[in-house]
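With one protein chain held back, the other chains of the complex are shown just where they sit.
Then we have chain A:
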Amino acid sequence: MAAAVASRLTAAICRQFQRVVTVSSHTQPQYATQALSKFHSCQPRQMYDSWWFRSSMNNRALHTSCVRKGLEEFFDLPENWGEQTVKSGAPWTAKQLRVKSNEDLHKLWYVLLKEKNMLLTSEQEAKRQRLPMPSPERLKKVERSMKRLDTVVKEREDALRLLQTGQEKGRPGEWRRNVFGKTFWYRFREHPIPWYLNSRYKRRRFFEPSHVAPYTRLSLEKYLRSKIRKEKRDKRNQKRFAAMFPKKTALA
């Protein structure tokens, strides 16, 4: 199963031109076993998805040596040291990530995390040496990929929770009115003691005092006024545009 996963992973993604890897189960079984035994440190790097390199033409050996027991992963490949630009593919889109299984997403998260650490190391060292960092757009790409991955995982969690329990939100909460008269969604926190023993919580008032009530009414009136004005404005504009561009000219 892990071998199939590894082969699927590596067949689907690549990082740069030089390090495209396609591991098919029948050609290189030793890589699959290596992936099984030393998973985290010898994982082939698959941050960026460039589908046009998924062909089996480029087949270069994996960087699977674990010298330095992993501290080397904080740095780029040695052949990229000193380059002005480093080639990288496009970031992961949410659409591509939704196709992946949960295990794949979990592994991809750690791959992206390690890549981000490497880029941050490179950025800091560049600042230290007062040199430009090669290809800083990689950082943005990785951040966006991670954010989208998080979105996809949250979607799946939400769906599961809705199906199993019917709860819409993971964290319970309720509508409350604060001291200023504003209604807001208060999210609960976990406490070891009940609220009536919590002196700091009791100082936080969730009701509006009587002298604030007129101001709530005024702000409500302001909000309604602006809403009505907007509707009237839209209607007026619509009439004006209908007069300026009658339907006859559109059809002709």
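Throughout what follows, a residue touches a chain if its C-beta (ideal position, glycine included) is under 8 Å from a C-beta of that chain, and two chains touch if they have at least 3 such contacts; residues count from 1.
Please note the rule applied: contacts and distances are computed from a predicted model.
Note on the omitted subunit: UniProt lists it as "Large ribosomal subunit protein uL23m", one of the names in "Hemoglobin beta embryonic-2", "Transport inhibitor response 1-like protein", "ER membrane protein complex subunit 10" or "Large ribosomal subunit protein uL23m".
Within the whole complex, the absent chain has one touching residue among A:70, A:214 or A:246, and that is A:70. When the full complex is taken into account, the listed residue touching the unshown chain is A:191, out of A:98, A:156 or A:191.
Contact with the undisplayed chain is limited, among A:100, A:114 or A:141, to A:114.
Seen across the whole complex, the unshown chain contacts chain A at 38, 40-41, 66, 68-71, 73-76, 81-84, 106, 109-110, 113-114, 116-117, 120-126, 128-129, 131, 150, 153, 189-192.
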